[in-house]
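A protein chain is absent from this complex, but the other protein chains hold their places.
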Amino acid sequence: MTGIVALYIFMLAAFTGYEVIAKVPVILHTPLMSGSNFVHGIVLVGAMVALGNATTGLEKVIGIVGVVLAAGNAAGGYVVTERMLEMFKSSGAKKRPGAH
Amino acid sequence: MTGIVALYIFMLAAFTGYEVIAKVPVILHTPLMSGSNFVHGIVLVGAMVALGNATTGLEKVIGIVGVVLAAGNAAGGYVVTERMLEMFKSSGAKKRPGAH
Amino acid sequence: MSAVSGDEARLLLIQASYFLTAFLFIMGLKRMSSPVTARSGIVWAGAGMLVATIFTLLYPGMGNYPLILGAIVVGASFAWVSGKRVAMTNMPQMIALYNGMGGGAAAAIAAVELYRGEALSRTVGTLAVVGGIIGAVSFSGSLIAFGKLQGLIKKSYRFNGQQILNLVILAAALFTGGVVATGYSMDVFHVTGIFALALLLGVTMTLPIGGADMPVVISLYNALTGLAVAFEGFVLGNAAMIIAGTVVGSAGTLLTQLMARAMNRSLGNVLFSGFGDTGGAASGGAGVTGNMKPIEAADVGVMMAFAQKVIVVPGYGMAVAQAQHKVWELCQLLIDRGVLVRFAIHPVAGRMPGHMNVLLAEAGVPYDLIADLDEINAEFETADVALIIGANDVVNPVARNDKSSPIYGMPILNADKAKNVIVIKRGQGAGFSGIENALFYLDNTRMLYGDGQAAVSQLIQAVKAV
Partner (left out) sequence: MSAVSGDEARLLLIQASYFLTAFLFIMGLKRMSSPVTARSGIVWAGAGMLVATIFTLLYPGMGNYPLILGAIVVGASFAWVSGKRVAMTNMPQMIALYNGMGGGAAAAIAAVELYRGEALSRTVGTLAVVGGIIGAVSFSGSLIAFGKLQGLIKKSYRFNGQQILNLVILAAALFTGGVVATGYSMDVFHVTGIFALALLLGVTMTLPIGGADMPVVISLYNALTGLAVAFEGFVLGNAAMIIAGTVVGSAGTLLTQLMARAMNRSLGNVLFSGFGDTGGAASGGAGVTGNMKPIEAADVGVMMAFAQKVIVVPGYGMAVAQAQHKVWELCQLLIDRGVLVRFAIHPVAGRMPGHMNVLLAEAGVPYDLIADLDEINAEFETADVALIIGANDVVNPVARNDKSSPIYGMPILNADKAKNVIVIKRGQGAGFSGIENALFYLDNTRMLYGDGQAAVSQLIQAVKAV
């Protein structure tokens, strides 16, 4: 990937991230923080490659630490986000008289 | 630019375009259509390159047509959009008692 | 060596300028999508265009500079002058025209690449062909749209099997394109065939579509031109074109859907049915009884001067009469008397989306007085007067309850819920859809006949006289 193309991807991804969040209501701030926390758990694939290519003992140790941490980020981020969002089930079905 | 990178750019640009528009109020539909019409006037740079590299007579003629059309797209799109948006001056200053 | 590194430096500079342009375009569109910053948005985008155009002149190895500059001057000055001169009511067709020019330019780029006859890689060849077809369709289709809105093409040509014909033409264009893109044959005959078929397709696709749907169609061609530009950007390896084109392609697609939804139509409906002209006064009338009761301007003036709340509903007639300045003058008088005044805007009032907003903004109405359908509909019940100026279809209650009506299901402004309804129009003229309006026959409705501008002027005098 050449430098300028990398810059384009960086710019476009930044716009995308910004715009996606721009409309979020206050009640979703925390779940969304947690959800985006999960998304950067993708660092796992990088850590896997780093460990997979590690040769010296030091590299392996750091690689293992990296994979453990990254897997924790991904798995923990998923569970916590899922638990929070689980509570935002659509209430359309059980709308009650007090609703307006 | 390799194929996959081009695809990434395509996807991200599409998301960006979509999200930018997603919030637009009805009153801005026409000016925004006109504004995005202006933006694809960037075809001008492509037409310039095509004409700039044209060698045969046929290529030159098509190239000239391309540049004329593209320049019209860009200039006309700008003027029309600008005229429409000119009318959306902020009314904050001249807020009147009837406002709520 | 210094020449080579000079070339490299130039290419780098061009790439950097294109990056800046892409950024400015996106920021510009972002700003354009909020009323507060909209005005500055086009300036940002314009700056981006300027940057890209200037730096493109630096491309190493390019020639024909006099031709390039001459062509730019010709195209730009024609468009600049016509864009400055056109009346606000004719904006939609000008947008169509400029959009078509962009599509034509994308097709021209494809044509240059393909006529050159050099073998292109299969991917690049395909992109060039597809972009070229889309661009050509957008070109001829937009010109037809222009002709219809400008009144140059009056009839909507429609016959059975039209869609099948379109499909056949499309298939033929794609087939010819395939022959070229796969490198099987790149002779002049085939290449020309692609464009001829695509141009024809644009015409046959657009001719049957009624004038009512034109804004949606123009928006669709706008998105298609964006896509064509993106494809040709891939062919040329030009990142600014790729990004700007894709952004417009995607934004335009969404915008088209939003517009169609505001008119309560689906895109398929717009393209394949042709509502805009089915009309004729035939279908209306059912269930509309009673008669229209006229009123004098002086009485209306008193009524409004002592009202607590007046909701103004402008429509196409206000645009025709260019009455927006007078209307705002009238409303200012009322506001100064302590009357609460709001403007209720239906999304398809007038002849283009946002038509009324543009006119009211032109007259200087602050946009916080302007409310759209969802916001204002509940408020009619508390309004003393609904003042309807040249609007018809958008306040027609048959859309709510007459299943047989062609406008059944379209959300309308509930002007009939107001305590008093005053309708300004010239006579018995029907609205765009050509059907009777039950509102005009209600007990609480009074008709103030006259040209929009003249009638409002009378009202101004009447209010001043109170």
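Letters A, B and C name the chains as they come in the text, with residue numbers starting at 1 for each one.
Definition applied: contacts are C-beta pairs under 8 Å (C-beta built on N, C-alpha and C of every residue); 3 or more make two chains touch, one makes a residue touch a chain.
As the structure is a computational prediction, the values presented were derived from the model and not from experiment.
*Asks:* Given the contact rule set out at the top, which of the displayed chains would the hidden chain touch in the full complex?
*Replies:* A, B
*Asks:* Mind listing the chain A residues that contact the chain we can't see here?
*Replies:* 1, 3, 6, 9-10, 13-18, 20-54, 58-60, 62-91, 94-100
*Asks:* Please output the residues of chain B touching the missing chain, sorted low to high.
*Replies:* 4-5, 7-8, 11-12, 15, 19
Here is the rule we go by: only the chains that are shown with their structure count from here on.
*Asks:* Any idea which two chains share the most contacting C-beta pairs?
*Replies:* The largest set of C-beta contacts joins the chains B-C.
*Asks:* Among the chains, which is located farthest from chain C on the basis of C-alpha centroids?
*Replies:* Relative to chain C, the chain with the farthest C-alpha centre is A.
*Asks:* Using CA atom averages as chain centres, what separation in Å is found between chain B and chain C?
*Replies:* Between these chains, centre-to-centre, one finds 14 Å.
*Asks:* Approximately how many whole Å separate the CA-defined centres of chain A and chain C?
*Replies:* 39
*Asks:* Taking each chain's centre as the mean position of its Cα atoms, how many Å separate chain A from chain B?
*Replies:* Chain centroid spacing, chain A to chain B, equals 34 Å.
*Asks:* What parts of chain A, by residue number, touch at least two of the other chains?
*Replies:* 5, 8, 12, 15, 19
*Asks:* Using the touch rule from the top of the page, what residues of chain C touch 2 or more other chains?
*Replies:* As it turns out, chain C has residues touching two or more other chains at 26, 30, 239, 243.
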